[in-house]
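A protein chain is absent from this complex, but the other protein chains hold their places.
Chain nomenclature is as follows: A, B and C, assigned in order of appearance, with residue numbering initiated at 1 for each chain independently.
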Amino acid sequence: MRNVAVIGCGQTKHSGKRRDVNLAEMVGDAVWNALEDAGVAPEEVDAFTVGNMQGFGGVAQPEQWLAEWIGASGKPVLRITTGGSTGASVVHGAYYAVASGLYDIAVATGWEKHSDSKEPGATTGLTHVGLGNTVNQVNCGASLRHLLSMMIVGAAAGVACYQAMYYMHRSGCRIEHLDMVAAKDRRNAAKNKYAHLQWPGCTPEDIARTELVAYPFRFGHICPASDGASALVLASEDVARKRCPKPVWIRGLAAYSDEENQIMSEGGGGIGILDASQQVGATMSAIKAYRMAGIKDPRKEIDLAELYQPFPSQELIFAERIGLFEEGKAWMALERGETDIDGRMPCDVSGGVNATNAIGSSALQRILECALQIRGKAEEHQVPKEVHHAVATAWGGATNYFAVTVLSDSL
Amino acid sequence: MSSPSKIVLTRAPLPVVAGFRWSVGEMMERFIKALAERRILGVRCPQCGYVYVPPRWRCGRCYAPPGEENIAELSGKGTLLSYTAAAVEIDGAGNFKELSSPKTLGAIKLEGAGSTIFMPLGEVKPGDLKVGMAVEVVWREETKGELADIKYFKPAKGSAEILSPKAPRRR
Amino acid sequence: MPYIKEKRKETLSLEGNWEISASTTWKDSPLLQEYALGLKEKKIIGSLCPGCGKVIVPPRNICGRCHRRMDERAEVSDIGTVTCFVISAPFEKGKMKLFGVDPVDLGLVKEGERVISVYVKFDGADSNVDTELVGAKPEEVYVGMRVKAVWAENRGGKLSDLEAVEPLKE
Partner (left out) sequence: MERRVAIVGYAQSHHQQDMPMTREDMVFEVAREALRSAAILREDVDTVITASTDFLDGRTISNLYLSMAVGAYLKDESKVEEDGAFAAYYALMRILSGVHHIALVEGHTQGSVVNPHLVSTYTVDPLFERQYGFLNDISAAAFQARMYMERYGVSEEEIALVSVKNLTNAARNPWAHRKMPDLTVEEVLSSKLYYDPIRELTMSPVSDGACALVLASEEKAGEITDTPVWIEGVGSCSDGYLRDRDICRLDSLRKAALTAYEMAGIRDPSAELDVLEVSEKFAHEELLIYEALGLCPEGKGKTLIAEGVTERQGETPVNPSGGALGADPVCATGLVRLIEAAKQIRGDADAHQVPGVNRALAHGQFGLCAQKNIVFILGSDKK
């Protein structure tokens, strides 16, 4: 098997509105930053993988328009999209491009420019996911009040709200713990110059004062809709050893799909998952990725995690699902400060998706942040301890897509 | 393949329209604003010399970053590289609408430009169109700094430059 | 909230539309209609997988676990268990809009009302149905609560025939 390394990281400043640039310029910025970081000339790149949520920005196949902006004209370009996990899926795509032996240097990039939509946040895109189903339900005589009750959940981004309740019910986690996670993420984001919701010194009490959206989610728990792009340069072992003083190796990866779980399947049928926080696909992905990476006990061997958590509950759920904490005990670790920037198992020291969510970029940033931490290049939010093994997750679809990526400083 | 073939067609009873407002970036903003003064701007790559219309700050061919100093004004005259007469147009619902008379459209290379721009043509019958003919911009009466300031292109007086049958040089 | 604010130049915007509903005709199976027609007779039907025996409500075509069709139907009880719930914030006039209309204005909810959305696993089903819990206060709902379907008086074979669930009095 060919080894593959991250040799360059690039991102743009993520914020609510990047009206200073157009989409092509924004994505170009991220790619150029990554190439510069890698010390790779655009001519040297062999292949590109790209992805975003095309309905969100209203441009279909945007890479066709912006191919030249990322240096992809005359090169293979593969567009990979899987919803929220898109960013990780494009990195996996670039990994396989290199691991296959077909290419030596590949660039993965993901982006979103929410402010290009007239609707607030990600309304357009999220509506379009299930619009066909909703319309079918309306045509079958669903009541407005029922749609309203679905909207309540929809306002808190769908099933994540239920998922939080399942988790809280069986673990004993309380709403205060969600406040703690959200406050930590915003504090961490304040140290990350590329992050969106930056709130220096944010406390759980600050979050607790924000308005309740639907129990257990408060306004302060919910991720923003950001504009931004990020990119990684991946290379084969030969190239990485020659070109990069500290390559970060992608040691394990997997992306197992679960059953769609937004209470309905296509057309409004039911689904066979009773507990939305089960997320079997995440656990299976982690098992496979750890096995590839030779990690036997993630609780001991993993030094840092970047978890995909648009909602604070998901940081806790996924940390358990990928074996970083015992079942139902992540919130206790949180209480003990273990997930803090100087903790035993720092989680989302970048602020995570909870603080910055430019969807196509979000899952890519998780992998990118792991790479930065391993290289010791995370600047203000660099964790004090040495990072040898880090794990990044992604979550997408209707809670049915996951991607787990394990990165290490050595082979 | 075996399969039941019962389906229902699901159409939304209410119009759901998603609106977008794409920010244009600084170079494109200059291009659009200059239209008010009846100027068409491009940018010349300082490294390879290719001229982009509209202007942009990254050369897609040699990747050099052109700056403000490389902005160039084009004459508004050019060559028709190709043309078509549209018998239909597609509406927002995806239906083909028959046009009462054909709309002429052109692929135009402005004098000195590298890029091809796609523009409506006017003051010409479809049968009179020729690849290689000279065309020039027609502005709308009152230009406001909008893309619509370019009303269309029409055949220009003078001799038509005949396009060489040889393919242009590639990088 | 004291978030770090940043100032950035705004450049011009150009507009465009995507006429989603006018341009789209989705194709669905008639299963949801079949389910709705069952509700008229106070029957809650699901599809039964001949492979794994799971009963999915409302019915769906395909069992992905067994990768086979679920052509058989099974009726489940109208009594079930709450597996999860979400409680809305109190509704206030002018605070949120549903398809451009204020739900309080429309009379869908009362001022100050809190809607309890529940996932219910009806006895005999292997899936949840999302509906609303009535006849209970927000603080009274719990996971494991036994509930019973509330049927509309005049049922027309519509999804709304199953109005809600209410606590089962045993």
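Methods note: a residue touches a chain if its C-beta (ideal position, glycine included) is under 8 Å from a C-beta of that chain, and two chains touch if they have at least 3 such contacts.
Nothing here was measured: the structure is a model prediction, and the numbers come from that model.
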Checklist entry - Considering the complete complex, which visible chains touch the unshown chain? => result A, B, C
Checklist outcome for this item: Cross-chain touch to the chain not pictured, restricted to A:Met284, A:Ala305, A:Ala319 or A:Leu334, is A:Met284
Checklist outcome for this item: Only one of A:His128, A:His196, A:Arg243 or A:Arg375 touches the unshown chain, namely A:His128
Next on the checklist: One chain isn't shown here. Among A:Ala254, A:Ile302 or A:Ala330, which residue touches it?
Outcome noted: A:Ala254
Item to check | Footprint left on chain C by the chain that the document does not show | outcome: 14, 16, 18, 20, 23-29, 61-65, 67, 69
Item to check | Touching residues (missing chain, whole complex) on chain A | outcome: 1-2, 22, 48, 51, 53-56, 58-61, 63-68, 72-83, 89, 92-93, 95-97, 99-102, 125-126, 128-132, 253-260, 265-267, 280-281, 284-285, 288, 292, 396-398, 400-401
Next on the checklist: Contact with the hidden chain only, please: which chain B residues?
Outcome noted: 1-7, 20, 22, 24-25, 28, 50, 52-54, 60-61, 81-90, 92-96, 102-103, 105, 107, 114-120, 126, 131-132, 147-148, 163, 165, 167-168, 170
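One rule holds in what follows: only the chains that are shown with their structure count from here on.
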Checklist outcome for this item: Take chain A away and keep the rest in place; grouping is one piece
Item to check | Distance from chain B to chain A - Cα centre to Cα centre, in angstrom | outcome: 37
Checklist entry - Rounded to the nearest whole Å, what is the centre-to-centre distance of chain B and chain C, using the mean of the C-alpha atoms as each centre? => result 47
Checklist outcome for this item: chain A and chain C have mean C-alpha positions lying a whole-number Å distance apart equal to 28
Checklist outcome for this item: Check: chain A positions touching at least 2 other chains come out as 18-22, 55, 58, 118, 124, 128, 131-132, 135-136, 267
Checklist entry - Where does chain B touch two or more other chains at once, residue-wise? => result 8, 10-12, 16, 18-26, 28
Next on the checklist: Which stretch or stretches of chain B touch chain A in the complex?
Outcome noted: 8, 10-13, 16, 18-26, 28, 56-58, 60-61, 63
Next on the checklist: For the complex, give me every residue of chain C touching chain A.
Outcome noted: 1-4, 6, 8-11, 13, 15-16, 18, 20-21, 24, 26, 28-29, 31-33, 35-36, 46-47, 54, 56-61, 63-65, 83-89, 96, 98, 103, 106, 108-109, 115, 117, 119, 121, 125-132, 138, 143, 156-161, 163
Checklist entry - If you look only at chain A, which of its residues touch chain B in the complex? => result 18-25, 28, 32, 42-43, 55, 57-59, 67-69, 71, 73, 113, 115-119, 124, 127-128, 131-132, 135-136, 138-139, 267
